[in-house]
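Every protein chain of the complex appears in place save one, which is left out.
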Amino acid sequence: DIAFLGGIINYILENNRDFREYVLEYTNAPVIIDESYADAEDLDGFFSGWNTEKGTYDTTSWQYDGMEVHPSAGQREMGATAGEQAGHGGQGASLHHGEPPREDRTLEHPRCVYQLLRRHYQRYTPELVEATCGVPRDDFLRVAKALCDNSGRERTSAIVYSVGWTQHTVGVQYIRAAAIISMLLGNMGRPGGGIVALRGHASIQGSTDIPTLYNILPGYIPMPNAHAHQDLRTFVEMNTSPGGYWGNMEAYTVSLLKAYWGPNATKGNDFCFDYLPRLTGDHSIYQSVLNMLEGKVEGMIVAGENPAVGSANGRLHRFAMAKLKWLVVRDLFEIETASFWKDSPEIERGELTTEDIGTEVFFMPAASHVEKDGSFTNTQRLLQWHHKAVEPKEDCRSELWFYYHLGRLIRQKLADSQEDRDRPVKELQWYYPTSAETADPSAEAVLREINGVGPDGKALSAYTELKADGTTSCGCWIYCGVFKDDVNQAARRKPHTEQNWLAPEWGWAWPANRRILYNRASADPQGRPWSERKKLIWWDPQEKTWTGPDVPDFEPTKPPDYVPPDGAKGPAAIGGSRPFIMQADGRGWLFAPAGLVDGPLPTHYEPEESPFGNLLYGQRANPVRQVYPRSGNHYNPSNGAADAGRYPYAFTTYRLTEHHTAGGMSRTLEYLSELQPEMFCEVSPELARERSLEHGGWATIATERAEIEARVLVTERLRPLRIGDRVLHQVGLPYHWGWRGLSTGSAANDVTSIALDPNVHIQEVKAATCDIRPGRLSGGYRGEIP
Amino acid sequence: MTTRDSYYGHPIIKPPVWKNEIGWYLFTGGLAGASASLAFAAEVSGNRRLARTSGLIAAAAVNVSPALLIKDLGRPERFLNMLRVFKPTSPMSVGSWILAASGSAQSVAAACEILGVLPKVRVTSQLAAGLLGPALSTYTAALIADTAVPVWHDAHRELPAVFAASSCASAGAAAVLLGHEGSTGPARRLAVLGGAAGLGLSQLMERRLGMVGEPYRRGRPGMYMRASKASTALGLVATVAGKGLVRRAGGGLLLAGAALERFAVFNAGF
Partner (left out) sequence: MIEEHADAHATYGAETEQRMGFFTDTTVCIGCKACEVACKEWNMVPEDGLVWTGKSYDNTGELGANTWRHVAFVEQEVPVDDGSETAGIRWLMSSDVCKHCTHAACLDVCPTGALIRTEFGTVVVQEDICNGCGYCVPACPFGVLDKREIDGDGRVWKCTLCYDRLQDGQTPACAKACPTESIQFGPLEELHERADERLATLQAQGEESARLYGRDTSDGVGGFGALFLLLDEPEVYGLPPDPVVTTRDLPEMWRAVGTAAAGLAAAVVISLIGRRR
């Protein structure tokens, strides 16, 4: 898709379809980049700064020209982790104390971002799109034209994506490419525009806001590093952005520490900053599973996840879990992850034996969302409260119950401990009102803690009230205001018929109940709506304030012509016509000087496994991708390799409407199971002919890792792609099955591999290679033992 | 990939859910109705022996009928719901009332006959049953024609006649088979009349159905139809030309022919 999206960028630039005024003022198009920068076009698929030994980039040369290199160079060395925070926050820009960078407003300077963009994408022509993607030239042009025709002053377009764009070794760069298009066409921060990530699980957005990720704290504050962040001061210095709202990072961090440790956190003890855990390396899930295989991990708590069949290379996960000492699974059903030790295919085939698995498995039944209070945060950052409808049955308990009582019991055990290492737990603020027979903690009390309180003990109303002096506490700065006026704002349900079209009184959106981010961009530099049709936020010169139906994403009284004084910091360093206030320079980054580990501009690479070479560059795949070639996770030989022909087909994995993800919530239900009762694969009539696959019969799908079986659905919907002068057949695999439940079947993830995007470590399960042959898995099963 | 003329070959309408009991009922109903009429006619004409034979045949057939029908119900315990309403739009409702009425009348007549009592009641009951007989024998044609099944529905003009003919054949033949030889002249003529007419009428029906009549030419209904025609033809010959046992055998063949014909029609609808 980067070839495709790059083609659109090229189309926009070559046909002058960009929204020039927007691009000039609101993006970094005019900014001149350091002269040591070299593009992938020059280096055959690499950017400048490539370090072959480390396999990483030194991003210094990607900086804006004339900028001091900010001390956060050390942080960038951390590689993977830096990307994640900067991606959200943009503190990596390291601007020169808010000073405007060197720019060329004619957009003609050869090193200005606009020209760099043109050069980078000049070979992404409709012909190249056709040759790389198999999308006919005319179809491509139709898309490009429609997108441009529907963007501009009067119209906006939104780009909607989900995991077809993310589950690749270049996943983050797909979205970056979409962002570039949206900014060139002036679609960001405007009604009907923007990029919409259709996030999957209920509240998966919430699970990154209040993260279940190893490398960030609530509100995208980075997790401190064991070496770089010795104390609060260095941590704050290294992560504070010179301009923009990340400039107040200290207030957010201190308030978070106050929420954790309350009165125990004082100025004198660095607000207990030392109590925070520290990163010592890559602790992401896939790395941890590989560590498990090596026997380096003792135990794991799996809550609401079914990695035994849902994660890439599920088979490897099962072998890894068999090496744990203990495993806790909290789920609605006894899923494969909880039962692998007694009934997995490995047990059936004798690759593992129950007696030899030392893992002690605890299954804890969970209460479902209708059995507990709580909130969902969906993709547009909207928090919606749900109320308990029924009491959970028998031993089923809410997540809050589990963690609260777990913490309580641990604290009880540690009550008499004199050890320093136990102080973070002993001094935690761990007091929540409980109710019902089961002593379920109050979810609203937790929400209020997240919202934060001021010195008077009242709920805060906005994150702008947060202080770095320890007088405020706040569990997640971006959620500050959700309990404004001591009212659960997320529980509001005013019908859309009784309010304006943005429905601001339905639930609550972070930050500050703002429905459209960066909405300053919906007005022109002078603060007037770009058009009557698309007006959202504008400057009222009489009242000297920003106004409109949404909450302005801008300092409310900062005039459009505001120029930051010398030495300004934080929000004050953002000019009056710079809408992207989370970036230090207030602009949208067409070119990303920092924040990404695999390049400032999206570049086309083939997947880890591909039958094809890269038509554009000598470098075949993303050079920074994370791969783990080891027994049980070997990759299929790709184009160029001697035996690449063993895996001549491409396969992709995807969802069916009738099932949900790893199947724990759908294969267990009869009404859903009867609608999609069996694992199947989809192939074209051409492939069926080539491999003698019979419609309704069985097929075996093989990769280096393992083999699976599936019923065969021959359908014209799956079309062979013409790539260059070759024909590529594709195999489609729904990934919902496993061996338990009412509807059972092979797990597609037994044939996928662990190959990851380097920025966010997402697995590449959307594109890989395989072989397919008729018939079931019988005695001939072949699988690598991890 | 679906084709232009169907959805993965699924038939548009549902096949009937009726089991073989209903096929038998088409036969027993016809037999009972025509036999009742024959019995009454014999009674009036003073042929007591034939009246007795056909009356008892009618009684037996008319009493088997509800048993067959009830057995086919999804909820046999609710069979009385059939008489919950009277609906002229529903041949099954109309038929249920006919069956109930003629069944009671014929049973009373047969009881008097067997016990040898109340001759007046017997004759009156036989009169009632005899008058209802033609309706009982033929309403089943409307019953199956009043569906969306093309081979039944499109034959709605011919089917009643086909059923009437085979009812005559079966009533006559049954009396020939079981009755006293000295009394079964009218029965023999009725059987021959019915059998011969039946052959012609079913031929007519098939021809008029055209393409829709395809089921009569293949598979199980085709087999039944061919067997029915063969059996009827042979039966006709034996009944007309034969004497004694041969004639009785002819009656048996005609009876079988009538039954097979109902099964041909019944099975054609699936």
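A and B are the chain letters, set down in written order, and residue numbers restart from 1 in every chain.
Going forward, contacts are C-beta pairs under 8 Å (C-beta built on N, C-alpha and C of every residue); 3 or more make two chains touch, one makes a residue touch a chain.
On a predicted model such as this, the values are computed, not experimentally measured, just so you know.
Peer 1: From the list B:N63, B:S90, B:S107 or B:T124, pick the residue that touches the absent chain.
Peer 2: The single option touching the absent chain is B:S90.
Peer 1: With respect to the chain omitted from the figure, which of B:G29, B:G55, B:G103 or B:G194 is a touching residue?
Peer 2: Considering all chains, including the one not shown, the answer is B:G194.
Peer 1: Under the stated touch rule, tell me which residues of subunit B contact the chain that is not displayed.
Peer 2: Residue positions of subunit B that touch the missing chain: 1-2, 4-8, 10-18, 33-34, 37-38, 41-42, 45, 47, 50, 72-76, 78-79, 81-82, 84-85, 87-93, 96, 133-135, 137-139, 141-143, 145-149, 152-153, 156-161, 163-164, 167-168, 172, 181-187, 189-190, 193-194, 197, 269.
Peer 1: For subunit A, which residues reach the chain that was dropped from this view?
Peer 2: 136, 138-139, 142, 656-658, 670-678, 680, 695-696, 711-713, 715-717, 719, 742-743
The rule we apply is simple: only the chains that are shown with their structure count from here on.
Peer 1: Mind checking the centre-to-centre distance between subunit A and subunit B? Centres are C-alpha means, answer in whole Å.
Peer 2: Spacing between the chain centres: roughly 75 Å.
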